[in-house]
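Taken from a larger complex, these chains appear in their original positions, while the remainder are omitted.
Letters A, B and C name the chains as they come in the text, with residue numbers starting at 1 for each one.
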Amino acid sequence: MMALFARELKLATRVGAGAMTGVLFFLAVVTVVPFAVGPDLNLLARIGPAVLWIGALLASLLGLDRLFQQDREDGSLAILLMSEHPSALIVFVKCLAHWAATGLPLIVAAPIFGLFLNMEAKAIAATVATLAVGTPAITFIGAVGAAVTVTLARGGLIIAILVLPLVLPSLIFGVAASYGAVEDPAPFTQPFIMLTAVTLFLAVLGPLAAGFALKHAID
Amino acid sequence: MSDISAKSRRPAPPKPASIWDYANPTRFLGLANAVLPWLAGAMALAFAAGLWLSFTAPEDYQQGRSVLIMFIHVPAAWLSMMCYSVMALAGLGTLVWRHPLADVSLRAAAPIGAAFTFLALVTGSLWGKPMWGTWWVWDARLTSVLVLFIIYMGIIALARAIEDPLTAARSLAIVTLVGFVNIPIIKFSVDWWNTLHQPASVSRFGRPAMDAAFLHPLLTMALAYTLLFFTLHLMAMRNEILRRRVRSMRMMAAREAS
Amino acid sequence: MQLVAENLAVDRGERRIFEGLSFSVAAGMALVVTGPNGAGKSTLIKAIAGFLTPSAGAIRLDGLTGEARPVREHCHYLAHDNALKSQLTVDENLSFWWQFMGAPRANIEEALERVGLPGIGELPVGYLSAGQKRRVAIARLLLNERPVWLVDEPTSALDKASETRFAELVHEHLDRGGIIVAATHQALGLKDAQSLGMGTPLPNPSPQGGGAHESPTT
């Protein structure tokens, strides 16, 4: 399993672009928002967590469709699934590697983008924490979308459609927790715990469902 | 669906022994053909009664004639949720019992559910204009219906995208079930979301204590809608089965030639 | 150990590809599946590998000690595709499979030598010719211990020398008590092997009449 993780990471970084595309897309989102909102720095700071979350969410969608497709096309998927390792575990490891290659860079970049948006340090810290806890959920649920569309040549958009409604809870709790850290009446801990719970739940459900779907994708 | 065509050629046992025998597509077609006229008739009656009750209902002191929209809107909203439950059940049927009809049922229900959801959205928004003065607000309930609509459409898009019915069946079932897990979550999370930062602009939205004068037409309409759903669903299932047969016969013809 | 198929039927798309297929292959034996294009050779192999669920009948691996595990976990599968990543080097590719599959048998350098590609490990797979890729894929079978080899047109793209080398590997595997099921159009140079000739697939989906007909010659 470590071997699988290492291979996935190697592929992701070698074929490259994965991480950078995500970060650059993130940058694009962060860059246009000030144009739309106008020069109101307070407003900008206020919607900062929301912008970071939306940026990260959308950036995570890029490249999700390749999660299993390449393995299927070159025949690796069949052999992976024949092994004694449970398919859900294989999916889980692939998700982790995918997240490490694409999600992690976003989180590293988020503080800098937070500065662009004139956010306070505390808000930035809270947002980064929520992103770190929340974005894996996108990958886990994205895996279901990727597994279900693995036979399609261009599944990217369909995956995004299937994934977006399902990640709403993460988005809501993530943004709520980020706000909670700065605005006084709003709590931080409670939504943060919920966010963690959602991620953990999807970390189980996603790989199970995706693994199940993949079993029938080889023919 | 190979099982459909294969099973259909099996000599039928003399008597249907249990409800499961109706699962045989051929017998199902027979049953559907027999039931459909009755169902359609009952639906027509229910609609006639419902519409008559609706139009003779008193004007609401607050909403005026626009209360009429309620009789279209509320049942549509209910049906949009019921239809998804039917699909989730069918999804279970596909995955657990591997039943070919379950997949047919899921596929057939999706567009109907989407249509009801769309109707709820449109009538709600038509109602919203006179009531709240705007077509759309990002209110919890409205938004969750919109999300439901997106889920429906995602399922339809997926169904269209995958050519092979067998592969599609499992994918659809999985997505439907995963989506079902999410439906209560959407409902709750949307509440959390709203209470968190919304200075409610929609305070008037809420459950009006319902008068019997409104309740009766509403319930009748709900019954009519339900019958409509089952009629459409049966018809759509029948079409789907026939479509699959045509498809498999065409493939067979193409292959036999070679 | 014995690989047994009993009264097997497999459907694909809307069609029954074959049915009523039974065979058994004992340890140390090879089953060579032949037949025209579209006969269902690859379908049979995929069914044994567990990717297609038989509509009837069953596939078993008899006479194994230890806890019962699905047949596929005892198998190596060499499909039409090579299961290699062209961005990674030969070494990286093989060492991944070596670690992932468990039950290591040979090391990578040895395996590459056995397929006649010593010292090629550093090259990215994308740099190899068709036949070289195929040989690297064959080297994968040597890395880990699996009693059953399922190979689908293993010698496609191989030159004559490599074909001979592959036949040697096969014999060695059989001598060690392995089982091989091979779908092929080309003589694999196996001295004694059962052969299973598949006819053209069933013309219609009705389950009447046998499509595949075994000819259990030795």
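The working rule: a residue touches a chain if its C-beta (ideal position, glycine included) is under 8 Å from a C-beta of that chain, and two chains touch if they have at least 3 such contacts.
Since the model is a prediction, treat every value here as computed from it, not as a measurement.
The assembly described by this file has a subunit formula of A x2, B x1, C x2.
By definition in this document, only the chains that are shown with their structure count from here on.
Central chain by Cα centroid: A, whose mean Cα position is closest to the mean of all protein Cα atoms.
Counted by C-beta pairs in contact, the busier of A-C and B-C is A-C.
With centres defined by CA atoms alone, the chain at the far end from chain B is C. Distance between chain A and chain B, defined via averaged C-alpha coordinates, is recorded as 31 Å. Centres computed as Cα averages put chain A at a distance of 38 Å from chain C.
Work out the mean CA point of chain B and of chain C, and you get 47 Å between them. Among the residues of chain C, those touching two or more other chains are numbered 12.
Each of residues 164, 166 in chain B touches at least two other chains.
Within the complex formed with chain A, the residues of chain B that make contact are 95, 147, 150-151, 153-154, 157-158, 161-162, 164, 166-167, 170-171, 174-175, 177-179, 181-182, 185-186, 189-190, 192-193, 196-197.
Across the complex, chain C is touched by residues 1-3, 5-6, 9, 164, 166, 244, 247-248, 251-252, 255-256 of chain B.
Put simply, chain A touches chain B in their complex at residues 141, 144-145, 148-149, 151-152, 155, 158, 161-162, 164-166, 168-169, 172-173, 176, 179, 186, 191, 194, 205, 209, 212-213, 216-217, 219.
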